[in-house]
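Here the complex is missing one protein chain, while the rest keep their positions.
Let's look at chain A:
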Amino acid sequence: MFRNQYDSDVTVWSPQGRLHQVEYAMEAVKLGTATVGLKNRDVAVLVALSKPSSELSASQRKIIPIDDHLGISIAGITADARVISRYLRSECLSYKHSYGSAYPVSRLITNLGNKMQTTTQRYDRRPYGVGLLVGGYDEKGPHIYQVTPSATFYNCKANSIGSRSQSARTYLERNLDKFLNSSNEQLICDGIQAIHGSLPTDELQSNNEDAPQLNITIAIVGKDQPFKILNELETKKYLSMAKLKGTPAEPSRPDDDEASTSRPDQADSGPRDPEVAVATEEL
């Protein structure tokens, strides 16, 4: 990642056909702590890791309820996430008032995508520096969507975004087949185990059960289940259930960041356009 003359403005194309400012915005997502989303036949689950910025302050809210049938978990610039969640809430409320039913998830995300796109094509705006994992339920069943600052959105069976999320994604890919028919409890445990890989290495090695620093937030939405963030008691219950059930995930190694998974060794090939590993996995 280095500066070049085509990256100062979002309205400037690089000769390779890339918008660098948009790609730089995607980097902001990787600065946020990891979050995981997965679904079975009936429910969608979001699990988020939140780290307080200092010992003195509380950690940021990673999971934001939007409506009874939908919630989001964020990674990146929290202030941008707040604006987006206000917009999503207002859209859902307005739809419910006008049509008497819940805003279908895919349409809401398309709506959001269209709104986010304008920020990538105007000289006086900048892209939103936040990635979202949307967990929702509507007539078509449970959904997990990933929304990126480039205004692209992906319908996912499961996904993970944020810092050190590659190990979570690997866990999800390996266990994808069993999610569909999982029970809700097993699904939550899988989510917790997936996100275990995204803990910083020193946290992982200490088996201290009441490690106060990192907080895990879990939310669930689905059939007969309005969007709900689990309270402390319920979260503890699932954390211990996950501990009993599975093998602990392999500790994440320093080069586990997605930035390194597809980027060839830069030092040898001389100056070239930075290749950002945009989440382009076909899922």
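Here is the rule we go by: a contact is a pair of C-beta atoms (placed from the backbone, for glycine too) under 8 Å apart; a residue touches a chain by one contact, two chains touch by 3 or more; residues count from 1.
Throughout what follows, contacts and distances are computed from a predicted model.
Enquirer: Of the options "Dolichyl-phosphate-mannose--protein mannosyltransferase", "Vacuolar protein-sorting-associated protein 25", "cysteine desulfurase" or "Proteasome subunit beta type-1", which is the UniProt protein name for the chain that has been left out of view?
Expert: "Proteasome subunit beta type-1"
Enquirer: Tell me which residue among A:V12, A:L93 or A:L176 touches the hidden chain in the full complex.
Expert: Selected residue, touching the omitted chain: A:L93.
Enquirer: Just checking the interface: what residues of chain A touch the absent partner chain?
Expert: The missing chain touches chain A at positions 65, 89-90, 93-94, 96-97.
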